[in-house]
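Some notes on the structure that comes next.
Only one protein chain is missing from this complex, and each of the others stays in its spot.
Coming up: chain A.
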Amino acid sequence: MSESLVIIIGGTIAGSVLGVLAVAGLVASQTAVKQDQTHSSVIAYDES
């Protein structure tokens, strides 16, 4: 197998994996962390 073919196949596989993960990660990062919805008259340290 020629070197250029190895580069193309290897790069495509590695790039695809990273790309899929990046897209999945970006989509997941758009959803808020699940938090208990509580109302308090005081601002809590662990509320976002």
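A few comments on the model shown:
Simple rule for what comes next: contacts are C-beta pairs under 8 Å (C-beta built on N, C-alpha and C of every residue); 3 or more make two chains touch, one makes a residue touch a chain; residues count from 1.
We adopt the following convention: contacts and distances are computed from a predicted model.
Per its UniProt record, the hidden chain corresponds to "Glycosyltransferase RgtA/B/C/D-like domain-containing protein" from the list "Glycosyltransferase RgtA/B/C/D-like domain-containing protein", "Carbohydrate ABC transporter permease", "Catalase-related peroxidase" or "Roadblock/LAMTOR2 domain-containing protein". Residues of chain A that touch the chain left out of the display are 3, 6-7, 10-11, 14, 18, 21-22, 24-26, 28-36, 38, 40-48.
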